[in-house]
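Missing here: one protein chain of the complex. Every other protein chain is in place.
A, B and C label the chains in the order they appear, each numbered from 1.
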Amino acid sequence: MNYDLILKEIQAEIQELFSQGKVADYIPALKNVNKNTFAMSLNLFDGKSHHIGQVDQKFSIQSISKVFTFSKALEIYGKTLYKRVGHEPSGNSFNSLVQLEHENGIPRNPFINAGAIVITDLLISRYNGNSFDKLLNFIQQISDSKNINFDQEVATSEKEHGYRNVALVNMMKSFGNIHNNTKEVIDTYFKLCSLRMNTKELSRAMLYLANHGIDPLSKKEFITSAQAKRINAVMLTCGHYDASGDFAFHVGLPGKSGVGGGIVAIIPNIMSICVYSPALNEKGNSLIGTKALELFTTKTGLSIF
Amino acid sequence: MNYDLILKEIQAEIQELFSQGKVADYIPALKNVNKNTFAMSLNLFDGKSHHIGQVDQKFSIQSISKVFTFSKALEIYGKTLYKRVGHEPSGNSFNSLVQLEHENGIPRNPFINAGAIVITDLLISRYNGNSFDKLLNFIQQISDSKNINFDQEVATSEKEHGYRNVALVNMMKSFGNIHNNTKEVIDTYFKLCSLRMNTKELSRAMLYLANHGIDPLSKKEFITSAQAKRINAVMLTCGHYDASGDFAFHVGLPGKSGVGGGIVAIIPNIMSICVYSPALNEKGNSLIGTKALELFTTKTGLSIF
Amino acid sequence: MNYDLILKEIQAEIQELFSQGKVADYIPALKNVNKNTFAMSLNLFDGKSHHIGQVDQKFSIQSISKVFTFSKALEIYGKTLYKRVGHEPSGNSFNSLVQLEHENGIPRNPFINAGAIVITDLLISRYNGNSFDKLLNFIQQISDSKNINFDQEVATSEKEHGYRNVALVNMMKSFGNIHNNTKEVIDTYFKLCSLRMNTKELSRAMLYLANHGIDPLSKKEFITSAQAKRINAVMLTCGHYDASGDFAFHVGLPGKSGVGGGIVAIIPNIMSICVYSPALNEKGNSLIGTKALELFTTKTGLSIF
Partner (left out) sequence: MNYDLILKEIQAEIQELFSQGKVADYIPALKNVNKNTFAMSLNLFDGKSHHIGQVDQKFSIQSISKVFTFSKALEIYGKTLYKRVGHEPSGNSFNSLVQLEHENGIPRNPFINAGAIVITDLLISRYNGNSFDKLLNFIQQISDSKNINFDQEVATSEKEHGYRNVALVNMMKSFGNIHNNTKEVIDTYFKLCSLRMNTKELSRAMLYLANHGIDPLSKKEFITSAQAKRINAVMLTCGHYDASGDFAFHVGLPGKSGVGGGIVAIIPNIMSICVYSPALNEKGNSLIGTKALELFTTKTGLSIF
């Protein structure tokens, strides 16, 4: 398939959508991005990659970090992980406290904020105060790039405006589902959300999930095949908050979006993908990113359905 | 792949589970089944099929009928269907009224009871009093079997004990989302749930969904390729009520279960499957059926993830 | 106190409010009333009564009937009644299904629709098919008027549009909290709601609740003193749906409103009151009726607080 041509067609077709959507503005540090940016990267198993747009432009990965922390925690804890976080769609918005209260502080899945906060707590329990560095190291490894770090301004800004997330961590602590200091947990969570990467790095980083847990280039096994299958299933059913059904419906790929405008996705056994465009639709997912992926599966016929 | 051998292995491995689970007993007519029954059928695109167990044993298809009514309604109404029923996971049990109340009588998806009742209402609006016969005819056509009918005793029993479903249809009527007589709608819905089929017929009936809407044997196009893709996506995210995430997680296939003990599933571009065993797990899905499908995807490596 | 003067002042002060509020229009039969009507009646223990406005004008008593059915059921069943209906404020709108689902079909109190439907079911269990006549007879007795009946057009109209109430009765039946035929229960409930009375009759009918369960004129004891105290407490905390707190806050009297525009209230040991004006505020209670009662307690200083 001529992926370069397909990417060019997609780039042309999404132009008319630049006027739509709205950049995340809940923290000042996220607002100052160029709304008219578009970038898309594909990585194949033979080492080839295809790119279009501003693929070197770094952006805040936000909730995409949840894929990497889930991977690492699953590698460490295995199935015992699921005693502290579920793997069902929530049917609610990403930071709802209602379900958490009804379900005794056990979040529905690792891709809503509460779930990722519990995952962060689990990693802190293992890494003893060194957790952010260890996770950054893991992300640098899978993306084959040393040039990744977090944005201090965004992390600070999240902390100053993230009262809802502070409410979540304290609520779970009251149910006994947070074992470490709430401040340390939430600070580490915010730092992970504020990591800056570009579509090249993110697409590369997802390759192991398209290939049963093994990076097809370095041959390193990051997680088991069974674990990769489960992470992909959870991405499909829960990766886009309460628009997960809609994403499965229109795009038909396991994926995860971030409020910074990035979306990662995989086509099992074939490739990994990352798309970036900062304006969001009313569900909080990249408007052009979602459309680009829908166009991609339609043009290539590569949906999993 | 030696499917016959794989089916034999599965049959052997599920034997020890016959002591577990519980047959649906909310209506007397469903209770009287042999708990130790197991049957599994596969249909391939070349006309070949593989079977094991009591594959001629008819059973109450219950919610599996929702796949066929959704197909037919989507063919008739196209995307306008989604004005009256969504395509998001509900995150709640199959007959919850809570979400319906918060969301103005628009059910989350066509696979929860409320959604299937709206679909029935849409079909009645089109077929003018002849809807059950028309739908039965459609199901006979896709399953290539004239020998299918509904169970009067089950339908009557559902009516006598289905107060929750009567509550659902009246609640939606109060929101204006039921256009026909509530009694006619609910009676037709109960008749469709009480259809009796065996795994041979059900597996055969699902073949068009594995093949982009076209029956690979008769070459007849029942729905468009885009519609088949969407039905499969909704089966994956919503096909097993509030265990949908769990089913995607363990089995990794688009599927739909019924409280009578049947589960249908498809592997896109490869085959359709039906499994039957009446004892249910605590989420209301066939316990052995779910396990058999998990074993099948593990043994064949044929999950979509 | 010069009650006639106070009533005149109130009548003068509410004139400017006739332009506000909205007559109930969920059934056609309720819409056709004169929005500019106002009537208020007081009954004292010495047999004296005071009236102003169109006090002979009959109107649909609607939920005010819940006070009388609660009284009768409490007389018959005593405390065992509370196994099937609670006595806590619901914090929700009058016909919510959410709470009912979370609380296994036990309604919060006898003054929300679900609670009154259970009360009707209890009375049918006792009266064997004769329940409406028995209750009508009780209401005629306490109001000292034979000239009371139900409005066939309203009752029929309620049945044709009352899908939400049909949903409620079926939901509770599914939980086992309705013992009789759902159709008989809901028909009787609708007939009781469609009774027509005027403020003279309704104020007179409430006198026993102001006097510890004993009609001060006929000396007949309808319920015990303890039962009267409890009914008054429930009227105060639950008598106005999710505006009960607001009514206690502004008026400070045990009372019960109906969507037909009537409100009954009592001042313990002193008097009973009924006010009528059909335009409703946004909470579904008579706008002018609520204001008139607030003016009355302010002018007389007769709040219970």
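FYI, a contact is a pair of C-beta atoms (placed from the backbone, for glycine too) under 8 Å apart; a residue touches a chain by one contact, two chains touch by 3 or more.
Only a predicted model underlies this, so the values are computations on that prediction, with no experimental measurement involved.
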item	value
Omitted chain - touching chains that are shown	A, C
Residue, one of C:Ile119, C:Ala155, C:Ala248 or C:Ile288, that touches the chain absent here	C:Ala248
Touch with the omitted chain, as defined above, among A:Gln11, A:Thr182 or A:Thr300	A:Thr182
Which of A:Gln20, A:Asn104, A:Asn130 or A:Asn170 contacts the chain that the document leaves out	A:Asn170
Among C:Gln99, C:Ser125, C:Thr156 or C:Thr300, residue touching the chain not depicted	C:Gln99
Residue numbers in chain C that touch the chain omitted from display	86-92, 99, 108-109, 228-230, 232-234, 236-238, 242-246, 248-249, 252, 254, 268, 303-305
Touching residues (missing chain, whole complex) on chain A	96-98, 101-102, 163-164, 166-168, 170-171, 173-174, 182
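The rule we apply is simple: only the chains that are shown with their structure count from here on.
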item	value
Third chains touching both chain B and chain A	none
Reference chain C; chain at largest CA-centroid distance	A
Chains linked by the largest number of contacting C-beta pairs	A-B
Cα superposition of chain B on its sequence copy chain C - rotation in ° rounded to nearest 5	180
Whole-Å gap between the CA centroids of chain A and chain B	32
Length of the line joining the C-alpha centres of chain B and chain C, rounded to whole Å	47
